[in-house]
Every structure is written in C-alpha cells, then in structure tokens.
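Shown here: the complex without one of its protein chains, the others still in place.
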Amino acid sequence: MDLFFQTLVNGLLIGGIYIAVAAGFTLCFGVLHVIDFAVGEWVMLGAFAVFWLNFFTGVDPLIFLPLIMVLFMIVGYYFQPLLQRVITNQQSNALLMALAFTFGMSILFRGSALTLFGFNQRSLTTFLSGKNFEILGISIPALRFGATVFAVLVTLLFMFLLYKTKLGLAVRAAAERQDVAGLMGIDSSNIARIVYAIYLGLTAMSGTFLGSIFSVHPDMGLRYTLFAFFVVVAGGLGSIQGAILAGIMLGLINSFVAVYVGGQYIFLILFTVLYLILLVAPKGILGKGW
Amino acid sequence: MEPVLAVNSLTHYFGGLRAVHNLNISLRQGVIHGLIGPNGAGKTTAFNLITGVFKPSQGNIEIFGENLVGKPSHYCAKKGIARTFQNLRLFSRLTVEENIRVVQRGQDKNLPEKYRIKQLLKLVGLENSTSNFAGDLPYGAQRRLEIARALAIQPKLLMLDEPAAGMNPSETDDLTRLIRKINEEFSITVLLIEHQMRLVMELCHEITVLSFGEVISRGTPEEIRNDAKVIEAYLGKGVNKLRGNRAKC
Partner (left out) sequence: MEYVDNSQKRNLIWIALLVIVATVIPFAISSFWLRIVTGVLMWIGLAQSWNILAGYMGYVSFGHGAFFGLGAYVTAIAMSLGVHFIISALIAGVFTAAFAAIIGYPTLRLQGAYFAIATWAFAEAIRQIVLVLPFTGGAYGMRLPPMLNENFFYYMMLLTIIGTVAIAYYLMHKAKFGLKVKAIREEEIAANVLGLDVTRIKISVFALSAFFPGILGGIYAYWITYIHPDSVLAPVIADQMVVMTMLGGLGTIAGPIIGAVVLFMGNRLLWVFWGDTSFYLVLVGLAVALVILFLPSGLVSLVPRLGKKDKPKVDDQPNSSVTEHTK
C-alpha cells in the first residue's frame, strides 16, 4: 500500500509540471489554430539554455528561471511573425502548411542540437536536487515538489490573466473570431505574438525543470512533444481545464505504468491511449475542446 | 400522390441548444417551397439534417417514402437530393468543367442531353469559363456554378441555401428565371432558403416560416405576407415572447 501511495504522489508531482507546457500550448492553439510540432524541441532548447548558463556562470539553474522565461518570450515574439507569414501566405490548406512548418522546425532544432552538442546526456544540478522530505511516510522529492508548485502557480496566474483582465478578454475574443476581434479594435496580430511569446516562455521554463529532474539531451524533445499532444488532445484542444486534468492523468499513467507494468511499456501505452482518445473523443475527455 | 420529401417532427439539439424543433414539411412533386425566417432560425440546420450532414436527434425524413435518417450524405444524394451551400463550397482548385464532371454519375456522353456538362454550363451562363479554376470565378458565377453542379447529379429535389446572397437586383432577377426554368424544364422540386423577399414571393408556391427552430407560419406567399406572426418575427416585436417560451421548454 505504501508503494501505491508513493506511486500516486510521484505521478501527481510529475503531472503538475506538464500542466505548464500544456497550458501554453493549448492557448497557442486556441489563438493561432496551429499545432506546434516543435513544442518538445522548445522544451529541449530551454533546458539547454539553462545548462549552458549554469555551465559558464556556475549559478544555480533555478535562479535563471525568470531570465529564461524573458529570453524565450522575446524569441517567441520575434519568431511568431514567421509562422504568421506561413498561415497568411497560403490561400488553401494554410494550417497544414503551418503544421508542416513547425514539423520542419522540430527537425531543424533537433538536428542543430545534435550537431552542436552531440548525443550524450547532461545533467543539471539545482539546490533542490537530491533533497527529499517526508510526509506520512511518503518521501517527496523537493525538486519535483517545487516544480509542481511552480507549475500550478503559473497556471493559476495564467487563468487569472485570461479570465479577469482586459488583455485576457482580448485574447479570448481573438481566439473566438479573429476577424470580428479585428473589427472591435483588437490588434489580433499583436495578440497572437504575445500569446506565442507566453507559450514559449512557459515551455522553456518547464524545460528548465524537466532538464533538472531528468536529464538534458538533444533527443529529449520527442518525449515532451508526445506529452504535450497527449495533454491537449486528452484535455480537448483549447480547453485549459481539460489540459490540467489530462496533465495529472498523464503523470499518473507514467508513474503507475513504470511501477506496475514496466518502463518499456510507457510509450506504447501513451501513444495507444492518445490514438484511441483521438478516435473516440476528439474533443477531449471533458468534451470541451474545439 | 406520394410527396417528394416528407419531414416529420424533426428535432435537433446542439449540446443543450435546440436548433430545430418539431419541423414538418411535405413537398409535392413540382413545387417551389420557400424556407424563410430570421437569422439563426435553424434553416441551414434543417438542410444539413435532410442531406445527412447531421443526424437528427428525433424525427423522420423520407424521400419518396424511404427513410433517410442515419443514412450517409452520399446516399441521400443518390436518392435524388442535391443542394448548394450558404457559404460557397466549390472545389476551388478544380476547373469549372471538372467541378461538374466529378459529381456526374457515369460518362458525360451517356447522360441525357440536358444533363451534359456543356448544356448545364450554358444554362447557368458559364459556357465560356469551362477551364477556369472555380475559385477564380467572380462571386455570382460561383453561385451559379454551384447550382449547375447540384443539377449534375440529376436530382429530384434541389435544395438551395440562400442562392441570391450577395447578388445585385439584376443578378437576382436572372437567378429567379433560372430557378423557375429548372423547376419547369427539369421538373425538379425546389426547396429554398432565402432572405431576399422579392425572389421568394415571386417564385415560391408555398412558404414555411421558421423562428427559433419552430414553424410559426405556413402558406402561400399571399398568406405569409399578411401573417402578423411573421411580421413580428422579422421586426422583432414578438421575439422576446418567443425567447421566453423557448426558455420554458
């Protein structure tokens, strides 16, 4: 029974981190209507950025979190027009072209990282690494706990922005109908850039955590692309509540399969479940997606 | 005589929203029937239900006595229902000629004369644009091409969803003549959704008025013109009352 609760806690603690990625990703889809195939690679780039900052300065990786977030928000703000160009360039099947474009970016990023950094794995050590504390006989890794608390806080901040502020209203209007939002005097192209910037900032910041908890290597992206897809598809594309639920579900599946079935089956089960959810409930388990 | 189309107590919900409620329509052979009503009255939804795009929550749809509920769209087409779309759905990157050819059943040369590509395009005045991409045609021409494409499947019933939308008065007059011609020369029954009242009043033998998914009136153009409920629905006086009724259900 101890093992069960330990697994449950581990699962919840992993799931919390995925929520941050999923929240940005799903908002990005809601406004741009583009699925970013490179999401895992952005996680990887975030992890590498922190790795090198830490490598050259020796300062704790977690201290760099705000810097990484700002850095990638700037990248996102200036990268988005390129993506926008693909979307507006094409008269027909623009969204599929955009999908293929992000697909190409993911290959480019992975290839660049492999070429520059090689195949080997690197680890990030933070001041929380290796520390545990115990509650009711269950040991809780401090880093995972911190990461989950962070993810939940960011998501809450995010929801607050989205539902309680004027910017949030503009974003939601843009997500509903870009043309109408434009008529109401909302600069939807700038909104799209801001949303993409937020998405990249959150993704790269999650990369810092994921890189510290697991490891940093150029091939890590695929895994997180799968996780991001899993969370948003299971949650329903565009639905933030669904993404939170699915993020927790993902963490639980991960940890229970690893303990009770075997680590080599995780991907098989996740891919299969993802495929089945798409077939059975393409609007997500809550039925709230687009 | 058996009706071409018989719709009985058709009801459809989107989530919790009732889009069509207890709709009954019966079309005799050879009529032009108008389906009118304010925006959001459920007219296009009714079209989508009849052509199998959506499966109705309740009710019956019969063409020549055969039940169509649950049948795929292409089956409805084979039974003789053809339609156009409110927001054009042409095959943009196929040529005008290909747009027709792709839906024809059988080889062009084996079809009855009036259903051949050349004749259909002449009918809608597009005989000089055969090899243009459909997407490159001017708006009015695209609307007419959609009608020609619908005729190409040799339907018994032609359903037109706002065929005159975006047309100027002279184009609308041409369209009125075209629809009448189709009705008479091809002996095709027509069900049409339209906002341009001049066209509706001039063409239709009978009219059904929908508001918030329900039939509020039915009759000849003359009767509809003088029906207080219809005027209310359009001018908004009774809209609040109807809203109230709907919330109660």
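By letter and in written order, the chains are A and B; residue numbering begins at 1 in each of them.
Note that a contact is a pair of C-beta atoms (placed from the backbone, for glycine too) under 8 Å apart; a residue touches a chain by one contact, two chains touch by 3 or more.
Model, not experiment: these values are computed from the prediction.
Every shown chain touched by the omitted chain in the complete complex is listed here: A, B. Residue-wise, the contact with the chain that is not shown comes from B:Arg93, picked out of B:Lys55, B:Arg93, B:Lys114 or B:Arg225.
From the options B:Ile25, B:Ile63, B:Leu121 or B:Ile207, the residue with contact to the chain not on display is B:Leu121.
Interface note for the absent chain: among A:Ala20, A:Val43, A:Ile68 or A:Met105, the touching residue is A:Met105. Interface note for the absent chain: among A:Thr57, A:Asn89 or A:Thr165, the touching residue is A:Asn89. Panel shows subunit B; residues 51-53, 72-74, 76-78, 82-83, 85, 89-95, 97-98, 101-103, 105, 108-109, 116-118, 121, 127-133, 149-150, 152-153 of it touch the chain omitted from the view. One chain is missing from the display, and on subunit A it is touched by residues 35, 37, 82, 85-86, 89-90, 92-93, 95-97, 99-101, 103-112, 114-115, 218, 222, 226, 229, 233, 264-265, 267-268, 271-272, 274-275, 278-279, 282.
As a convention for this text, only the chains that are shown with their structure count from here on.
A separation of 46 Å divides the Cα centre of subunit A from that of subunit B.
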